[in-house]
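A protein chain is absent from this complex, but the other protein chains hold their places.
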Amino acid sequence: MDIMELLKSLLELDLGGYLQSVGTAVWVINLIGVLNLATACMIIVIFLIWLERKVIARMQDRIGPNRVGGKYGLLQSVADATKLLSKELITPAGVDRIPYNVAPVLIVVASLLTWAVIPLAPGVIGVDLNIAVFFVLAISSVSVVTFLLAGWGSNNKYALLGAFRAVAQMVSYEVPMIVSLLVPILLARSMSTVDIVEAQGIPFIVVVPLSALIFFISALAETGRTPFDLLEADSEIVAGFHIEYSGMKFAMFFLAEFLGTLFMSAFFVVIYLSGYRFFGVEELMIGGLHIGALLGFIVFVVKVFLVYFVFIWIRATLPRVRIDQLLNFNWKFLVPLSLVLLLTVAVMDKLFLADAAQIPKAAVLMVTNIVVGWVTVELLRRRDNDGQTAVSPITEEAVTAH
Amino acid sequence: MIPMSWYLIFSAALFAIGLYGVMARRNAIAILMSVELLLNAVNINLVTFWRYRTPDRSVGLAWAVFVLAVAAAEAAVGLALIISVYRNRDSVIAEELDLLRN
Amino acid sequence: MLDNWQFIAIFVLFAPLIPGAAIGANWLLSPKKPNRIKQETYECGVEAVGSSWIQFKVQYYIYALVFVVFDIEAVFLFPIAAAYGLLGAFAVVEIVLFVLILVAALAYTWGDGSLEWV
Partner (left out) sequence: MFGLEFDQIFFVLIAAVTLGFSVLVVTMRNLFHAALALMVAFLGVAVTYVTLGAGFLAMAQLLVYIGAISILIIFGIMMTRRIMSAEEEPFNGQAGLAAFTAVIFFAFTTYVFINYWPAVPAVSPLAMAPEVDPAMIDNSVVLLGQAFVNPNAYVLPFEVASVMLLAALVGSVFIAKPRIQEAEA
């Protein structure tokens, strides 16, 4: 037990390596990793709820939480959680017990599990699966099932209707998400998140901006954020599939939503914003100490919060769309566009850019992306001018809804 | 280390259960679910043989993916038929669907 | 490979403890005073009419159908995308053909009006 070695490993974010060197079993190291990851997620979510309320309040010219925990109301979400703890867990008559009780647990498990494949810093990752992106998609498709469990189990018309809507929305927006994710995988030639980060000498948001945009919009819908928050449209289906839940069981759905949004920000950073990389700062060595690991982690966290800020910003800006607009926008705009983009990138990459150097290749792909996006918008405008009802870009869509 | 025969017996048991479901259930959707069990049993066999006999090639995996595709298509068409029949005949009991009898 | 999955396995075993502990603590701390009115199904202030397991329209099913087709497409295309650097030019033709056939499926449902929310 060398205290210096331990400190060094902590600075390099390589506790696992240190434990291995003193001969700890692999499953113990894994267990410690799991505990760290899960606890960190929980603490960040408590902070996030406060952050979101504060930012939204500022954007709407309010102050937001300002009583509990000092001037800035830092402990507001802790107080809320404590209040929820003392609430009665009402189980309505006639519920289907097993689905009703499994759903809140399962939805949190599913949204925690995806964190296992996010590289937080160089060498710091739960597990570097070779099929990490596919793993994320598979786990998030499991969380769709929990909506059906909750909706069915509640023995309530609104809950079931809300669950059906939620499932229709989730499965619909999974299609453009899958197809747009194929583009970075195609460019990185790997499904591993670490490989994808390593392949981003130039961040993919620059190389394939259209794919990033499509992914971002479908991430908004997958997490049920405004303008796609039909899952809990209070005025229409009274909060949707979790209406019959109270106390902590209700809080679990809330928690899963925040975990999911935070995860989508992190996933966006990993896939399109080159993860922990920032002009080589992640490889910095000072006096034999790999300080770059810590810096890379800070870079990653800053990027994630920037993306999360955009999520909050959109929530404060855009009104909710109607369900027909939501589904039309997906099937008649996003899905065709993402398929066209996939084919264009695949053909360009193989036939014209097979031997190109990195920078010209990125430039050509970026121009291609912009051209595809521009042509689509132009086509839609022509159609709109012909007087036909067409799918307009998202902002116009949202405005006409209200 | 797990002997190959364990996987094969496991898959055979799953297949037998599915077989029972297909033959004994009355509800058409329940029959469809049993068919999915049968296809899963087949897939376990394919993957087992891939791992134990040809791990250096992708034969078993590739066919398992094709089985997956077939299973999805089968479920889609089967359920569409069941919904359509239910709409017209107000029943999903396989025995009562005897339009071609007489 | 299996060592990789060990982490996931531990995660799966551990993760339910978090929501489980939260709900368990809630169950211990909360008052338990059920009564008939409180346990009634919520329905905007009126008494619930009929079974909640009502029948739903076929539109939801059609969206799920199109989704299934693209899901399978993903299972085929993800390994191909991962192997893309090792493929020849002919592979591109095959991929384009594969995707175009699926686009035809989408186009059919579009033209058919099945994607309209009614």
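Order of writing sets the labels: A, B and C. Residues in every chain begin at 1.
The criterion applied here is as follows: a contact is a pair of C-beta atoms (placed from the backbone, for glycine too) under 8 Å apart; a residue touches a chain by one contact, two chains touch by 3 or more.
Predicted model only: the values in this text are computed from it and were never measured.
K.L.:
Among the chains included here, which ones are touched by the excluded chain in the whole complex?
P.N.:
Touch partners of the hidden chain, whole complex considered, are A, B, C.
K.L.:
Thinking of the whole complex, not just what is shown, which of A:L129, A:V183, A:V197 or A:L365 touches the missing chain?
P.N.:
Touching the chain that is not displayed is residue A:L129.
K.L.:
Over the whole complex, note the residues of chain A touching the chain we left out.
P.N.:
Against the missing chain, chain A presents residues 96, 98-99, 129-131, 134-135, 137-139, 141-142, 144-145, 148-149, 152, 160, 164, 167, 171, 174, 191.
K.L.:
In the complete complex, which positions of chain B touch the hidden chain?
P.N.:
Residue positions of chain B that touch the missing chain: 1-10, 12-21, 23-27, 29-30, 32-34, 36-37, 40, 43-44, 47-48, 50-53, 55-58, 61-62, 64-66, 68-73, 75-77, 79-84, 86-87, 91-92, 94-95.
K.L.:
Take the complete complex as the reference. Which residues in chain C touch the chain that isn't displayed?
P.N.:
Here the touching residues of chain C are 1-5, 51, 53-56, 58, 60-62, 64-69, 71-76, 78-84, 86-87, 90-91, 94-95, 97-98, 101-102, 104-105, 108-109, 112, 114.
Everything below uses one rule, namely that only the chains that are shown with their structure count from here on.
K.L.:
For chain B and chain C, let me know how many angstrom lie between their CA-based centres, rounded off.
P.N.:
About 21 Å, centre to centre.
K.L.:
Where does chain C touch two or more other chains at once, residue-wise?
P.N.:
Expected reply: 71.
K.L.:
Could you pull out the residues of chain A that touch at least 2 other chains?
P.N.:
Residues of chain A touching two or more partner chains: there are none.
K.L.:
Okay, in this complex, where on chain A does chain C touch?
P.N.:
Against chain C, the touching part of chain A is residues 26-27, 30-31, 33-35, 37-38, 42, 84-94, 104-105, 108-109, 112-113, 116, 126-129, 131, 133-134, 137, 141, 152, 154-160, 164, 167-168, 171-172, 174-175, 178-179, 182, 185-186, 189-191, 238, 243-244, 247-249, 251-252, 255, 323-324, 327-328, 331-332, 335-336, 339, 342-343, 346-347, 349-351.
K.L.:
For a test of understanding, state which residues of chain C touch chain A in their complex under the given definition.
P.N.:
3-8, 10-12, 14-16, 18-20, 22-23, 25-27, 29-34, 36, 38-44, 48, 52-54, 56, 59-60, 63-64, 66-67, 70-71, 74, 77-78, 81-85, 87, 89, 91-92, 95-96, 99-100, 102-103, 106, 110, 115-117
K.L.:
Sort out for me which residues of chain C touch chain B in the complex.
P.N.:
58, 61, 65, 68-69, 71-72, 75-76
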